[in-house]
Structures are given as C-alpha cells and as structure tokens.
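With one protein chain withheld, the remaining protein chains of the complex are depicted in position.
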C-alpha cells in the first residue's frame, strides 16, 4: 500500500465532520504558561478531524513526563502509562486491534533515556504506530535535569559543572534502528506541524516525528535559532520530496553534496545554481541519504532539516502476524477446543 | 591521544612476558563441542599477552547467554552478571577506576534485545570499554529462540511459522548511536580476530567488535557463507585503512561508490580499475561513510565487510568526569568534612 | 518370554547419562508408553544447567526419573528400583539413591579410563567390588548398538547417538512394555530423516532382543494398569498444561489470546507451545525484554485480549513496575511465573518456591493482586484457567505460580470435556450513558472494561491516583485512602468464589499440614502413609494464596500443630502466622529439588512425638 494514499479505517464514503472541539477532553490543561506543548496539542486536535477516522478508533499512549500528560487532554482513548514503556504498550494494542489508530506521545527522556530500547525495537519491527517525540532537551517534569539530547557541557540541576554525556541525535538513532518514517517539525510552526502529523498518520509502519519543543521553564530558548521568526529562515531547511534543498530568508542558499558531505552554498554568487543542489528523496530505500540529512544537525555551519526525512514501504509487524494467523486457519482449520485438549497420544480408562 | 598509539597502563619499560596460559582459568570450559565461542576465547587469550597490561588490570564483564560464560574461563577479574546489563556494570567499574582494561562480553540477545538501551547509551557516552558481541543470530542458552539479528521469516522454537521481526543491523545501530569504534570479525579467522581485538584494545573510547559466531546446535551455518574457506573470499571484503575495497579469491573484484550506493565491480573486464574503488577511511569523522559500509550486509549482491569500520577520536566519559573532579579540587580545595557539615547558615546554642 | 514375570505394584526407574546421551528422550518415552498402558506415572526430569558441560563430567549428567504404578501416585518416587547409567559420571551422581539390591544397568562402553577420570573415580567401580550390593548388568551398549546398525552404513557419530534406544529396549524388556508407541514416535519424529528412524528402531529392538537372548535378567517385571477414574487420558507436562489452560480460557471467554513473553528457563516452553496455535487466534509476541513483554500485555488487555505474560523469577522482578501499573489501571491479565532456584540467576534448571513473597509484595506502594498456584503438572491446566477467570471477572492482573518441577514434570491427565469447563463471561462496556471508567460493579467491585474502538466510551486511564468513579487524576487525600482500600477490598472479594477447603483426614486433630504448589505430591503421599499408620494428621493444599480461603482461619485453629513444608526458606508460613496468629511451623528445603515424602514423614513423626 502506498504511504501517501492510505487512510486508516475510513468510515465509508461519508465524511465524519469532526472538529477540533471533538478532540478536546474536559480536563484542564496543566502545562506551564508558555510551554511549547500547548501548540503541539492544539495542532494535533486541529489535524485529526482531517484524517476522517472515527474518534473512538484513536488511542493515545504516553509514558511519563510533562509531554506525556498529553492523552489526558485528548477526547479519545488515552493511556498515561509508566516512564519509557509507551511503545511496548502501544505494540500490544496495535497487535490486538490493527484497526485502531495508535499514537505514542513521548519526551526526549521518556523515549531516549529509560525507553530507548522499546523505542528502537518498535522502529525495527515497524508496527504501524505514530510516535510524537517532544524534544525539549531537558527533563521537564522532574524539574530540570539534562536529557540524552542535551548538549555536551550542559549545566543543569544534576550537572552543575556541565554534562559529560555526548547527546544522541534522535533521527540518526532512528535510522540506525531502520526506521521507515522519520520526520522533524517544531512547536512554533503550526502549519508544518499539521502537515507532518498528517504525513505520519498516512504512513503505514512506525512513524517518528521529532518535534523541537520549548520548555520555557527549564530550558528556555534551546531551539529558538530554528523556531523564531527572525532566525528560522537562515537556520532551517524545509524538506520537500523531489525539491532541491534551498533555504534562507531570500531562498538564496542551498545544500549540495560534496562526496557524501553536505555543504551550504550561496545561489547568488554565481558559483552554484539550483541544479547543483541535493534534491530531496524521502523514498530512497537506502537509509544513507536520510542519515546524511540527520547529521546536518551536528554541523553548526549547516541549517537543520525539517520535514519528512524518510518514508519508505516495508511490511508491518501486525500485518505479518495477522497473515500468519490467516494462513494457519486456512491450513489447520477452525479452532476445536476438545480436539486440542485430546491431541497427541491418549488412552481410555474404562 | 591517538587511537593507534595508546597502550593501557603500560607496565613501565619492561615487558610483562605473559602467555596464553596466564589467561586460562582453572574452570572447565562448558560450551557445546564445535561451538564458535571456543575460538573467540582462544584468540582473546592469545592476544592479551601482547597488550602488555598486567593481568590484574583486566576485568571481563558479561551478561547472560552461552557467550556470557566467557569470563569464567579467563584468569582475570571476571563478572558474570545479569541479562543485558553488562555495559552498565562495566561503566561503573571504569568510572571508579579508569586504569582498568574493561571488556564486555555479550551476545546478540544480551546486547541487542534486553540490553539494547545500555548498549546504545554506552556507545554514545564513549566510555573506554571494549565490547565483544558474539552474534550467532539466535538465543543459544535458552535453546533456540530467534534473536534481534535473526532473519525475517526465521523458523525457531518460538516462531514455528517464521519470525515476523525485521532484524537489527548491529553496526548500523551502533553508528546511529554515534559509536566511535566499530569492527567486525569472525570466529573462523583467528589471525583477523586477534588483530581486531588488538585494535579495539588500543582504541580510546567504546570499541564494539561484532563477531560472526557459529552456534552449531541451534543455528548451524548461519554465517558459513562468510566464514568457510570455500565461500569466504567471494563474500567478504577486508577493510584496511587507506586501501581500496578489493575482494574475491583472485582479488579480482572491488567496491565502488555510485552516489552513495556501493556496487561490486569486476576489475578484470576492463571497465573498472583499482582507482575507481572506494578507499577505506576508518578515520572519517562523518559517520556516513561507515554507515554505507554497514548496509552492505543487507544487500545480497555485495560482500560483507570485515575489519575496522570506524575508529575516531572523541572525548571519553570517564576522562571528562575525572577532569571535572580535578578542576573542582583546584577550584574548591581539599575535602574538609567538618566544614562541609557546617556549611550554610548555622547558629550556636549555648 | 519364558522367564518368570513378577508383578509389582510400583517401580521407580532412573535413566542417567551425559547431556548428549538423550536420556530425557528415552525417559520420556518410557513414561509415555507406561501411561498409555494405563499406569499412573510421576516423572522428574533433572537436567544440568542450560549450558552444556563437557561430555563425561559430573556437571554434565542428565537424569530422568520415572515412577510407574498400578495405583494412584503423586510423586516421581524417591529411591530407584532400577538405574540405567550410561557413563561413570552418571553412576557416581545417582548411585546413592538406588535401593539395596536394586537393578543397575551399566553401559560398559562408556566406562573408558578417560571417563572414569572425568568422574573422579580412582578405580573402576565395575571392578573394585563397590557395586556388589546391587544387581549389576554391565552391557557394552556402544559395541552392541554398532553391531545392530552395521548394515545401515551410517556414520559412527550417528550410530553412537542411538545407544539410548538400546538402553530403552532393555528397560522395555525388563518391565514388559510394548514397543509400538516408541516405534511410531521414532517414525514421526524422524519423518524427514527415515534413516534415523530406522537406526533408532533397530537399536531399540536390539536392546530388547539382547535381554531376551542373553538371559541377562532372571526375571522380568510388570506393573499393572492403575485403577484411575474412567475417562480419556493423556500424558501432560506442566508447561503444556499451562498453555492449554490459557487457550481453553480464550476459547471459552471468546477473547483472543495474546502472549507477550521473553524466553527464560524454565518458562520458555509456554511461549513455544502457544506459538504453535495461530489457528486458534493465539498471538505470541516475543518482546525485547520482560518489561516490554508485560507492557505489551497491558496494551493487549486494554484493547480486549485475554492477555498473558510468562516468565521465571528474574523476569518477574523486571515486571514489578509495570505490574503496579496494571493494578492501578485495573486491567485483567495473567502473569505466569515458573519459579526456579534463586536468588539472582541462581540455578535456572532447578526448582524452588521462593518467589511467593515477590509475587505478593514485589511492587511499590500498596499493590495487592490475586495469586494462585498449581500443585501438579496437570493441575497447571485448571489453575491457569482459574487465573484467567479471576482476571476477567475481577478486572485485575493475576499471578499464576508454577515451578520448574511442575513445568518439566508430567503425569497422566484425565482430559476434561471442553463443555464442562466453567463459563467465563465477558462484559465489555458499551453504553455511553451509564459509563464511568471507575464506576464499580457492586458485587465484585470490578470496574468496567471499555475497549478502544467502542463509540462514545473514549476515556483516559493512567498510573497516577484516580478519582473514584470518574478516573480523573486526583491528589485528594481522602480519595487516595478510599481507592487504596477499595483496590484491596476488590481482591479480598475474590475469596467469595473460592470453594470450601478440602481436608484430607479428620477435621480436627494433632497436626495439620498446609501445602501449596508443587509440594502436593510429597505431602499427600506422606500424610496418606501416616493416616495408614493411624496417626492424627490431616492435610490441606492451597491453590489460592491471595486472597486466602475464607474458611482457612477456622481450619487452622482446629489443630494443635500446623506444619508448612515449602521449597524455600519459609514464605507462606509467615503470611499465615501474621494473618491468623497461628504458630505454624515452617519445614523447608532449599536444594533446587522437590521434597521426598519420606522427609516429610520424618518431620511429622518428630512433631507428633515431641509434643
């Protein structure tokens, strides 16, 4: 099935006509005023009606963290579980009922620290689950310790002299774990956020969305370079399938490959033109291309890519399992409990 | 410090003159006859004397699995711990005493299934520990269930109809987790095994060695294509820094890059010559190059690389921590327990 | 068969050899054949650590013990009537328990110098007279097997691996067993390698023929069928019975079975067994670890599966946090814990009952859950079924305890009629009008089960304390106290369904033995012996360990002394002492082995005499 055309359990031909309000629960939203989480919540609530999936088919599963409060605010099925384990719980849900639209809400600590193993195993199994990773590069809920995405040298409550951990690059890690869909967006770009959520929902297989999210209490401004009006255009490159990588307020710069090292080049000094640039190919089955993009983040001379890094087709875990069940039923016939109990060597005592 | 020149705690100018025997414990070796683990043990015992490190400075830590019995057979400090946790234990050891030569022995289940999270966190922190991953693509000790490196469709005790999990590529995963040293070797190539062990020991930072290991009881022959005399040369390409990627019994084939896709080409049909080939660069700071090599494994048309994929310099966790302690001592002076107890606001009651 | 056939009421036989000698296979086949003949049987597979020890060494010995009888028995026996020893190490580790004048079948071919040394024998026991008090039958099975298979042209390695069937042939002859089943087993086992089927069949027949021809044994024996209750029987191990119990509960409840598991000895066979039944809609998920396993199960339960995870001690430890979540969100699931000797990795292939306290209390906060324990291999079926029933009816995770002895042990099982199994009604919430996530059933205090996909029941759950009825997050002090108590009360209420405790022996007297789990057979045998002797002793066996049966307090107080044998350092005994203020006495064995009934009998005598 093509990643672009899939709709999960469409409710027949008629439109469901759901609205944002339909996805708002009656619980008071409890994040700090100014927290980036609000925007992600709002855009999610705004986007879901467009997916044309009945409300009762949505399940939002989260771990623990500020971000993990998210399910409480969605008027869908919701499960606020334990720290780091949402991917495993979601897997059990999706396998039991592949017809559900299952979403995992997680933080950089939840997904990459305690939950790192479930995270990479979910990706490799390619269960059809959508993961939204709120990356604020800090532990918000526990009041400000560094996280696996915090910068080397970061001063936090638990590292008064600076952290000595090298951070993960979540996109590189996901690609190393053979993710089939990886995207990035930010809490300050509502239209893009909506678009990416839709893309993730449409992808068949595990979809990972990394969202740059601001924690204005414990890590204020960590992403401002990439999210604020005045700096965003120079520091972010939008990925669009089939389009060259162009960025800058004046769209005057681009990314070209030198070997497999990306370089930022000017399009105005006459040296390079559009045709020299990398053309985005999210469907490249070789993960190398997306891996190259993922490392642009680590190079301060390059803009950071946002958008869909990769979206490829690969068989989903739950489909393969359902298929085996079908095949077995075909081969071995209907369940017959009595026959099962009496299988093997039996004898009668008179 | 250069990765090549480092020797861990050299015992001054005199040679220690240790021998293989010095590294053999008095415990009976208990693996199935024919198991590939024997070779890895023997080559390790043979190699350590060359490192010129006093015996008492070695610590071998393992998890649980057939392979994890390894420390019992080494006449060094040894810790057979619990399933998947050896990297975390080793980290505590190395931080406490950076002077020790710390080795983690693990299996594909131990390292990549239950221990996946500790594994990737060890790599990102770059603690100076050497990890030997015995990859037999099966759970040996528990008698033959599929592992995270088993092929899709693999029939095992727990998957009578074939596994529906996509496997991890351990090298790709390690690179996604920003490993600084990654190598691969096989249980059937003693000289190469020895060489790689030495290289890992010399590397400052976490070194990962994936060893293709045969479990002749539950997964016999899984690597034969790459390990047996008759097929090895055609299916394996040896990585040597600065040398082109050439393989084949007649050294008549090579690997060239087409974009960033590696291709196998003939060197005899006149189309390509040595200068068209990829030249191995283990020191490339950009992980992309090694990532490309790692994926050759997934392409049946390509030989599998063995050797050192990557060996780059990056600050080690325990060094950075030791530095902070030194700096703090400099800044705040000597410990004074009484002063510490009396710190802050105090008052006297007469 | 002109030699005299002596009729025995029972016999205990032990096969012992190197791990590579295939003792489990032929021992199991002797068990199957005996069961098919109608004997009651009890077995004790006793194999070494999961990892292979070097051939011929003491730690490499693998044993299979088998008790066959013409009456109802409950244990694999203690001292053996016959011992098959394939090599010196096997002889050394097992001789101690061979009865005086017992039959000792020795494979002389295995008694090479090297093997004697590996077994730390200074002299050859076959020659130094140390075996004089037994009936020794020293046979060179290596050579005889080779001869028998000569014309098949197989490799020496293959031929040598057939000698276990030669040994079995001898034992078959000795106990007058038919070879039919063994022969058909070989055919199907080696369906794809008929030459192996043929080779082993020949070896089997050769062993039997050899006895017939050489008049080795003066007598042969027979053990007549036991007078078991009428019905259809099969031989079943604890792990298989557990798997079938779960499938049965799935079929009867109409819920699809989901098993999330991570392999671990001795529980892995539950995973292996269930993974065969895809056509019963069984989904088995081999997770990345035990935490993921139980979490997947929580997700499966949440969305309407009959959700089960299987593990052993160290794995249960890893599930602790998630189990607390399951308790907090009140979802139905079953945790099968096949206990093994601890602490830590311990002795994975050996049995123990030392995870009870962990099962009861191994979680943060006040987190009670029901615990049930199987008492015999076949009883794993019923008890696993009961665990599912409780989980679904009371909306709670349930801990099912088995152990290595039950898991690998086997016994004849009177196959139940599917239609007679208790109903397991499932009531998914459907009605948006009356729905509240934590509005409780008046009888059971269970909350409703509202699965995703049900229109109008969208709601949120989580591990933070919840307001009664609505389930909204609540930090209200009184609500927390209320919820804590109501969660406990819900579990207590399960006792309403527990049938009256059956007492063997008088309802009052000097001594009551209280057992749970796999000590059943040994305790029952001991008590029956003592009852035969006219002693004032009675016995109860507990399946429900939490909550305990309502009538238990009264029963305990009707006896002067209470004795509680456990394969641990004393666990349930403390629960009972604390709860009922009854000075129950613990009797403990922590050797990775089950009790012998004689040990218990001795303890009974001690108590009855001293007081």
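Letters A, B and C name the chains as they come in the text, with residue numbers starting at 1 for each one.
Just so we're on the same page, a contact is a pair of C-beta atoms (placed from the backbone, for glycine too) under 8 Å apart; a residue touches a chain by one contact, two chains touch by 3 or more.
These numbers were taken from a predicted model, which means no experiment stands behind them.
**Student:** Identify the visible chains that the left-out chain touches across the whole complex.
**Tutor:** Missing chain, whole complex, touching shown chains: A, B, C.
**Student:** Please identify which residue in C:341, C:371 or C:514 touches the non-displayed chain.
**Tutor:** Checking each option in C:341, C:371 or C:514, the one touching the absent chain turns out to be C:341.
**Student:** For a quick check of understanding: of C:327, C:537 or C:552, which residue touches the chain that isn't displayed?
**Tutor:** Candidates C:327, C:537 or C:552; residue touching the omitted chain: C:327.
**Student:** For subunit A, which residues touch the unseen chain?
**Tutor:** 28-33, 64, 66, 69, 82-84, 113-114, 116, 139, 141-143, 145-146, 148, 157-161, 165
**Student:** What does the interface between subunit C and the hidden chain look like in terms of residue numbers?
**Tutor:** These residues of subunit C touch the chain that is not shown: 48-49, 59, 312-314, 316-318, 320-321, 324-325, 327-329, 339, 341-347, 349-350, 352, 354-355, 357-358, 360-367, 462-465, 473, 475, 477-478, 480-481, 484-485, 487-488, 568-569, 574-575, 577-579, 581, 583, 589-593.
**Student:** Since one chain has been left out of the picture, which residues of subunit B touch it in the full complex?
**Tutor:** 25, 27, 54-59, 61, 64, 71-72, 74-82, 85, 87-97, 99-100, 117-118, 121, 321, 324-325, 327-329, 331-335, 337-338, 340-350
Following the convention adopted for this analysis, only the chains that are shown with their structure count from here on.
**Student:** What whole-Å value do you get for the distance between subunit A and subunit C if each is reduced to the mean of its CA atoms?
**Tutor:** Measuring from centre to centre gives 44 Å for this pair.
**Student:** Specify, in ascending order, the residues of subunit C that touch 2 or more different other chains.
**Tutor:** Touching at least two other chains: 278, 288-289.
**Student:** Using the touch definition from the top, which residues of subunit A touch two or more other chains?
**Tutor:** 117, 121, 321, 324, 327-328
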